[in-house]
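A single protein chain has been removed from this complex, and every other one stays in its place.
We call the chains A and B, going by the order they appear; numbering starts again at 1 in every chain.
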Amino acid sequence: MGEHHGPAKGITRWLYTTNHKDIGSMYLWFSFAMFLLGGMFALVIRAELFQPGLQLVDPGFFNQMTTMHGLVMVFGAVMPAFVGLANWLIPMMVGAPDMALPRMNNWSFWILPFAFAMMVATLFMDGGGPNFGWTFYAPLSTTYAPPSVTFFIFAVHIMGASSIMGAINIIATILNMRAPGMTLMKMPLFVWTWLITAYLLIAVMPVLAGVVTMMLFDIHFGTAFFDARGGGDPVLFQHIFWFFGHPEVYIMILPAFGIVSAIIPTFARKPLFGYASMVYATASIAILSFIVWAHHMFTVGIPVAGELFFMYATMLIAVPTGVKVFNWITTMFRGSITFETPMLFSIAFVILFTIGGLSGLMLAIAPADFQYHDTYFVVAHFHYVLVPGAIFSIFAAVYYWLPKWCGHYVDEALGKTHFWLSFIGLNITFFPMHFVGLAGMPRRIPDYALQFADFNQISTIGAFIFGFSQVFFLFVVVKTIRNGKKATAKVWDSAEGLEWTVDSPAPYHTFTTPPKV
Amino acid sequence: MSAEGTYYVPEQSKLPILASLALFLTVFGAGLWLNGSSNGPWVFAFGGLFFSGVLYTWFATAARENLAGMNSAQLKRSYVWGMGWFIFSEVMFFAAFFGALFYVRAFALPWLGGEGDKAVTNELWNGFQATWPLMVTPDQAANGDSAIFKGPGEVIPWNGLPLLNTILLMLSSVTVHFAHHALKHDQRKKFHNWLIATLILGVAFLFFQAEEYWVAYTQLGLTLESGIYGSTFFLLTGFHGLHVTLGTFMLFVQLVRSYRGHFKADDHFGFEASSWYWHFVDVVWVGLFIFVYVLV
Partner (left out) sequence: MFKKDKKGLYSLVVAAFASCSAMAEEGARWGLNMTEGVSDTSREIYGLHMDIFWWCVGIGVVVFGVMFYSMIAHRRSVRKEASQFHESTTLEIAWTVIPVIILVIMALPATKTLVDIYDTSDSEIDIQITGYQWKWRYDYVGQDVSFFSNLRTSQNEIQGVAQKGEHYLLEVDEPLVVPTGKKIRFIITANDVIHAWWVPALAVKKDAIPGYNNEAWTVIDEPGIYRGQCAELCGRDHGFMPIVVQALDQADYDAWLAEKRQEAETLRELMAQNFSFEELMERGEAVYQRNCAACHGPNGEGGVGKAIAASPIVRGDINAQLDLLVNGVPGTAMQAFGNQLNDLDMAAVLTYTRSAFGNNMGDSMQAVDVYQYKAAQ
């Protein structure tokens, strides 16, 4: 059945497809829609926090916004975006005709719209949607939760299933579909980081499913997992959640490392400084990520021995991550660097992620965390690793590979405008959060004491600038797909890898007979 | 049978989107049901049937394609990886529940009972003592009969049905292995007999498990609601029971397929996958037997 056929016509092309490129595109568009939605929630938050006092929303609704913003961004925007990139790129990078299990691939995607429809629908149910934070600590999320929590739980179940199937598919593709000669240590780093990410997913998504299942039983079937009266413990919830939750944050950054490791050598015109050590560093980060979870729980009162263990383990993660940062920098060093849009985003990634990482390191110091915990300092930390981290890497990837996908170059002027608007906007938004956090402003509050007013105002202005620039991004992408300078097969003169050997736009079916590497 | 490399990318398929819709209806119905809506059960039932239908078609299609020789050796390896890592994810799912059990026994209960780093906790539960199995909950210790969470009346000793079930399941692991061996040597008759033996053992296990639950609910006063012991006991054994049910069903399907003339001595992944799954539920049970029943 090798015969080549183009895409089917009409909507059914997307509904019934088994083509990794179609599925990749659907993931990416879905994720962008979720990004805008989660962003709108964020803007509600920022607007309410523009000045002290309750102006726009009821505190209960504010909590729903905070919760939904976190959930939608993490599970709806970042994770699907990376899976979308994996779908588009991994088969092309390893010289495979498609993903290993193409039908299951499409199933993994189509679960998501249903899951998120159900999750967002909870906002309109009586009692309102989830209002207990994206970390949904019991008993606020069990005994004291709105009825809609049941639907939230099932939404998490099925999106977990989607992630697990996606991860299995990626592992099978990488381990089993590589073209002859594409040995593991020849794989592009994006493939490596995704392989390791997929293992993280398979290891922790089921644990998330397990913990929400316990919630379900505590709520509806009278069990006592998180209730001291029956011999359970609310803190048990946090241990299980964070056993998932910390690896989850690396799930949101490892593929980003892969992307940046592909882009920087191209525009520095110099091979990546230490390929092997990059691979080992990624693996070490993944392994360490399983033994640091309680750094989110320094204040719950775990015994001092445990506290110390988790502090040390957490600090250790700085080492392999440092190895990565140093490798990127030495790759640029004595290169011949140009600053096209993907490179700008990658450079900003390295700088701002490092800033976020360093604030993470401060949080890792348990005694100091007693002052930082649950303040805006934490909010600043994770937005620095997530927005200019995960999100910027995704922007970089789109600018870098879009010509390959649609056959048109992006107009550099537009791309750079988007970059500078975003770069400035996000720093205005998130940098002041360090200050209000240190000054003592707790997170998840709809109203605050007067001394925090100035910086919150600045943050809100920044948020709208940043938000607006993402609408601009939408415009840039659509414009590029519609028309633009015809892209060559190579696209970037010094880009390396199999995906650059096929023409732009990449034909509907690539490598139906494997290339020789 | 197409050669390495010329890889078969399946044609378009309606199955994935239908599966997603069906899955959604199932959980949405379950949600409605749990929140007391009267249409809940119907939506749930419809979704469930719909979903089973889709899955049936899906696996049937996969089997048909294989018989038609569309599956390259490479694709078969992908199935192997897929099943392997699926089982691993199941292991992690159980890990969460085992983790809960260990945490409660090692930390939560001692603290509530006034031992260890958070001994002061006991001031909130005067007279509570940490025991395992937990027969008297903190709630009971503090509030007597007005307590909402009450411990079990009795618990199930390991050396009765649980021991029997352990033996049954261990045996079934052996019989399924023999079945596999027979199939590899193309001895269909033997294969069928060993497989049937396995199925009988599996069903027997489920029967005794059901019996055990019935006794627990009707005579021992051991239920989901009986404090943390009941919670951990029933979630662990219950989810395991569900997996045994699924595993038995999977093996049954393989038996039917074999009667229908599926499988070759060197090509019978459907059965292999099911047997791996069966070994997995067996291993989980051993863990359960030790940590839930024996070590009290």
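Just so we're on the same page, a residue touches a chain if its C-beta (ideal position, glycine included) is under 8 Å from a C-beta of that chain, and two chains touch if they have at least 3 such contacts.
What you see is a predicted model, and the numbers here were worked out from it, not measured in a lab.
Asker: Out of A:Asp22, A:Glu248 or A:Glu307, which residue would touch the omitted chain in the full complex?
Answerer: For the chain that is not drawn, the touching residue is A:Glu307.
Asker: Taking the entire complex into account, which one of B:Phe28, B:Phe98 or B:Trp111 touches the absent chain?
Answerer: B:Trp111
Asker: Which candidate, A:Ala117, A:Ile287 or A:Ile351, sits in contact with the chain we can't see?
Answerer: Only one listed residue reaches the unshown chain, and that is A:Ile351.
Asker: Who touches the missing chain here, A:Met26, A:Met65, A:Ala100 or A:Val325?
Answerer: In the full complex, the listed residue that touches the missing chain is A:Val325.
Asker: Could you pull out which residues of chain B are in touch with the chain that's been left out?
Answerer: Counting only chain B, the missing chain is touched by 111-112, 118, 120-121, 123-125, 138.
Asker: Considering the whole complex, not just the chains shown, which residues of chain A touch the missing one?
Answerer: Interface with the chain not displayed, on the chain A side: 52-55, 59-60, 63, 131-133, 137, 139-140, 143-144, 227-229, 233-235, 268-277, 299-301, 304, 307-308, 311-312, 315-316, 318-319, 322-323, 325-326, 329-339, 344, 347-348, 350-351, 354-355, 358-359, 361-362, 365-368, 370-371, 373-375, 416, 420, 423-424, 427, 431, 434-436, 438-440, 442-451, 454-455.
In this text, only the chains that are shown with their structure count from here on.
Asker: Nearest whole angstrom, what separates the Cα centre of chain A from the Cα centre of chain B?
Answerer: About 31 Å, centre to centre.
Asker: Taking the touch rule as given, give the residues of chain B at its contact with chain A in the complex, in rising order.
Answerer: Contact set of chain B toward chain A: 2, 5-17, 19-21, 23-24, 27-28, 30-31, 34-35, 58, 70, 74-75, 77-79, 81-82, 85-86, 88-97, 99-100, 103-104, 107-109, 112, 116-118, 124-125, 134, 137-139, 147-149, 224-225, 227-232, 234-235.
Asker: Looking at the complex, which residues from chain A come into contact with chain B?
Answerer: It is residues 1-2, 8, 12-13, 15-19, 96-98, 100-104, 106-107, 109-111, 113-115, 118, 147, 150-151, 154-155, 157-158, 161, 164, 167-169, 171-173, 175-177, 202-207, 209-211, 213-214, 216-217, 220-225, 227-233, 235-236, 239-240, 243, 301, 303-304, 509, 512-514 of chain A that touch chain B.
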